[in-house]
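For this view, one protein chain was removed and the others were kept in their places.
And now, chain A:
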Amino acid sequence: MKSVVKQRQHFGSFLPEIPSRNDEGKKSTQHSRRKQQKEFLPPGPHQSAEALSKAEISLFRNSLKQNICVELLQQGFHRSFSELFLLLRSDQQRRAEEEFESDELPLEQQWDKMETLRRHLSRAEQAENTCSWTVTGSRGGRSRPATEARACLAEVYLQLGDLQAARQQADQCLQQAEGEGWVDSSGQPLRLRALRALSSVYSRLADAPLEAEDHSEALRLLHRGHSIAAEAEDKKLEFDTLFRLGLTYQSAGDHDTAKQLFNTCMQICGSLHDAEGLGKSYKALSKSIESEGNTQETLECLEKLVDISRDNGLKRNLADAFICLGNTYFTMREYSRASEFFLQGYEVSCELGDVALLQKAQVLVGTSRARSLFGKFSADVESCSPAALKRLILWKDTRGRQEVGSDSTGSDAAAAWF
């Protein structure tokens, strides 16, 4: 197959160049037509590697209309063919009836429109055929098409949210495909397809117990989903299920297990080169560490998150990371550092243009600045003794306008505090 592809690429030089003096324009249109039609070649393997097959020759010789019609019929989409044919005929008639010659090209010469029509028509017919297979499926057929229909049905039910039906179809599909080595029409093994659908079903099934805070049931379902995803040999799916599992452990309060899971997530992301997933994992991990009270580790983790987000240009993650860092410093009462990070977060969210995030960052900057400003008097505010009150009043009278931070938001927030 590879050699065929290579060969095809060489056809440009294989075809003799026609020396042209006056028809430069003609040549280029022919060339572009060939290019268009090359994309349009059916993907199947062609019988002859050393010469153009008859079908390929006809792509160059025949009209676009004929090529598209023939391709539709060859794939068995006769309804699409008749629709397209009638449409083109009515377009022809309309043009013939028009008194003035319009500048617009006839529809059958507009390659992009024809291609779009072909794609949508054949997909519609494919969908219709699949639906009519439902009948075959529900009668308990055990053939390959019936099994493929089950896989399709499972996916459709999953999209519709009918999880029990989806699970039933996927289970049956799995049973039938077991040991048969069947592949679907696009060449994917049916067994893996069923496994993927089943895994998604389990992870969606866990939504309900999670909402009801029934952690043990949710964990049971998610574990099941994860083991199926691992069997389906789909790393991305495995990551998704693991991540959800981690989050569930986190909300159940089992931070050690959650941390382990997030670490595994990171390994998977590393092998997938998925920076987004990596960022997600780090953020979740830092949350777990934070709730254990280990601030130093939290900070390290968050700084890593900042690095990853910055390296991969993930601005939203970066803004989140800065705000998280700021929050951590804020709880550590290091207000000036907190305000620095909040400010960075604010800048990134300005670049993002996200107003909600931007306003949140503004408030946080203001709060932390205010806190850093009257840090030494906070003990007095809390103590409520008359002596402390006097000191506060004295400070209020003597402080100058200039002492307040240059940032107006900061001063507003500070004023609101009083």
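One rule holds in what follows: a contact is a pair of C-beta atoms (placed from the backbone, for glycine too) under 8 Å apart; a residue touches a chain by one contact, two chains touch by 3 or more; residues count from 1.
One rule holds for everything that comes next: contacts and distances are computed from a predicted model.
Engineer: One chain isn't displayed here; going by UniProt, is it "MYND-type domain-containing protein", "Proteasome subunit beta", "CCR4-NOT transcription complex subunit 11" or "Ras-related protein RABC2a-like"?
Structural biologist: "MYND-type domain-containing protein"
Engineer: For chain A, enumerate the residues touching the unshown chain of the complex.
Structural biologist: Residues 44, 47, 54-55, 58, 66, 69-71, 73-74, 76, 78-79, 81-82, 85-86, 129, 132-133, 135-136, 141, 145 of chain A touch the chain absent from view.
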